[in-house]
Each structure stands twice: as structure tokens, then as C-alpha cells.
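Of the protein chains in this complex, one is absent; all others appear in place.
Take a look at chain A:
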Amino acid sequence: MATTTVLTTESPDRWKYLNNILTRKGPYSDETFEPGDEPKAFLADLKILVIGAGGLGCEILKNLALSGFKDIHVIDMDTIDISNLNRQFLFREADVGKSKAEVAAAFVMKRVRGVKITPFNCAIQDKDDDYYKQFKIVVCGLDSVEARRWINATLVNLVGEETLIPLIDGGTEGFKGQARVILPTISCCYECTLDMLTPRAAVPLCTLASIPRQPAHCIEWASVIQWPKERGDLKIDMDDPEHVTWLYTKALGRAKEFNIPGVTYAMTQGVIKNIIPAIASTNAIVAASCCNEALKIATTASPYLDNYMMYTGDDSVYTFTFQHEKKEDCPVCGNLPQALTVDPESTLEKLMEKLQERPETTLKKPSLRTSSKSLYLQAPKQLEEQTRPNLEKQLKELMEEGDELSISDPGMPFNLRFIISFS
């Protein structure tokens, strides 16, 4: 294969197969799809953002680069850990400790010529609206509910005359996963489906403190009760082997005292870090599905997912593809406040505890207001002190039926709105 000229750009054959799809109309293609050079050029110019450079993120970057996207940004604040290497295939042992976004971007750019990937080693919250506005599509491969809620709300808030940025979101657990397409304000958003998450069953404190029965109870006792007692204000660092070993040893001692079998080091890590099993193949399925949707949305070469695919691989292969309904009272994309029934005799503090039990109201530092007054504000300090006495008051002293209760949280770029009724 002798070539007489040095190729400065890639060979026209490189994208032959992708081009087949872009230059030929398919039986299912949208009527507006104009096959030819236009979708190719559009794809090359389109700016796309990838959030997360972990298990899904590595796959997503590879897939987008091999789908003809040329201008990709990636954000991830994490560094590479040894336990990432069984699936995050852009990283090697020598990379442990380095920025995921930077190593992943450099690897894909080296392997796939002609793609530009701009990495950011930071939190998504560090970027402002103007930054997010430059993208035509956002693809998310995250393991955090909080980060997903944040980017979802941010993209919904950005919707305007000229801006509507589709959000494609993937998630996995073991042999299962899901991929979904969110068209902010048009189709159901991440917040609309938050009640699908099953909250982690909390073990009552009295079980941990006095009647443990399971190895997990001993481990939680060590981290929730014994750690603060013996190590004071020091925060537990899940990645510090000394901390994990301390907890493991304590849990083991407790288990021995109560004749409870089964405490292991791996279980200790699993319980305190809430580790979710993760494998390369499931990441591959979910990331590929997300990027397939990105390609279809970017080029209109074929209809895209409307709007949710669930994959289950532990018993045969099963997918459930369906349209999740948009919620009219979604606090992010809906117009209506949600209904909330409260016990008028109960206190504001109790209400706040109750809210913590629901996935959609699990917040770090919630502040509560009605339209006429501030009930409890976390900051600034003076206002916190001023409103603190309200915590012990009964709800009937603070609000009336039909009042709108608004909850804000520094972690959330939106307010939750509730119409109160008394039980």
C-alpha cells in the first residue's frame, strides 16, 4: 500500500460506514432528514459535553470519538483509583492518582486522530450557565443522584428561545442499567422520575446501639456511633486504609461480642462506601446506548429514544423501553406545586426529618419558607438563629392549609414547592 503523498487529513475511507448511514436515507429516518454532506459537517462542528470520566465516561468518550463527534468537553473531579481498572479502560496502573478527565481525554485523542477533547478536572457546579450554553448535547455518565439533579435542573433552567440542550443520561448497577433521553421541559426530566429510586433502608439507631443482628449493623455501629465517640470530629475518609481498618476491627469486635458471623473487610468497605458493583460489559451497553442516541439526535439519521430504556442482564437479556410521563407538579420542569399533607400537631423539625426520608426531598441543608414568612433558614448565621425557635413549634402555628411551602438548598439550583394540607 504505497502512498505518494502524506495525508494531512484522515482518509475518506475512515468514516465510510458511518457515512453510509449519513448519506443514505433509511426506512425509519425522519422526513426532515437530508442525507449527504450536511449531517456530516453538522456532526463535526457540534459541541458536546460529557459529564463523568469514570466507567461510563471512558466508554462515552471512545464512542463519541468513533461516531464522528470532533469537539468534545469532559468534566470530572475524580482521580484514578486502583479499583477503577477493571472497567475504566483508558487508565493504567501508572495513572493511579491522576485526573480522570485529563488522562481519558489524552488517551482518546491519541488513539482517534482528529478529535479534540477538552478536559476539566473540576466539579460541575464550578461551571456557569454561559459555559453550559455552548453545548448542543450533554451526555451524563455519573454515579451520583445529586450531580444528576443539578445538571438536569441547570439544563431545564437554560431552556429559552434559542436554547434547548438534550440531556442523555446513563446509569448502571451490576448486570443492570438504563439509558434515557431528556428534552428539558418537553419530555420527562430526571426530577420527574426521582420517586423511582428506592431509598436505602435506614437501620434504626436503637438496633445499631443495642440489638445488632447482622454484620452490617456492627459495621454501621462502628462508623455511626463508635467513630465520633472515639475519634471526635475527624471525618471518615473511605479511601484511607487506616480508617477502614479501624472500622473493620471495631465491627469485628462488636460482632464477636454478639456472636454475629460474617463481618469481612470487603463488607466493611461495601457498607460504609455504599459500593455498587460495576463491570465493563454493563457500562459498555449503557454508554453505547447513550451515544447511539446522541448520534441519532445530532444527525436525525434515525428516530431517537422516547425516552427510557431499562436493561437487565442477570436473568437472560431483557429490556423495557417506554415513555416515562412528564410530571405536571415536577419541581424542576413542571408548573404546579406538589401536594403535601402534614400533621398540624407535629413540629417543623419533625417535618424536616420526614422530608429526609423521601428521595425527592433528601437535601443537605434545606431552608423552608412560606409565601409570607421564613420558617427556617440555614444561612446566614443571624437568620438561622432567628428562625431556629420555629423548629420546635407546631406546624399549625407556622402555616395554614393551602399555603405554599418552598424549600431551597444550596446543592439544588431550584426550589421545591408544596401546597400544604392538614391531616
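The working rule: contacts are C-beta pairs under 8 Å (C-beta built on N, C-alpha and C of every residue); 3 or more make two chains touch, one makes a residue touch a chain; residues count from 1.
Keep in mind that, in the parts below, contacts and distances are computed from a predicted model.
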### Protein name (UniProt record) of the chain left out of view, among "3-ketoacyl-CoA thiolase, peroxisomal", "SCP2 domain-containing protein", "NEDD8-activating enzyme E1 regulatory subunit" or "Elongator complex protein 6"
"NEDD8-activating enzyme E1 regulatory subunit"
### Query
Of A:Leu197, A:Ile211 or A:Leu234, which sits in contact with the chain we cannot see?
A:Ile211
### Task
Looking beyond the chains shown, say which of A:Val138, A:Ala222 or A:Ile285 touches the absent one.
A:Ile285
### Task
For the chain that got dropped from the picture, name the residues of chain A it touches.
1, 10-11, 13-18, 20-21, 23-28, 59, 62-63, 66-67, 82-83, 85-87, 89, 92-93, 111-113, 174-175, 179, 211-214, 241, 245, 248, 258-260, 264-266, 269-270, 275-289, 291-293, 295-296, 302-303, 305, 309, 311, 313-319, 321
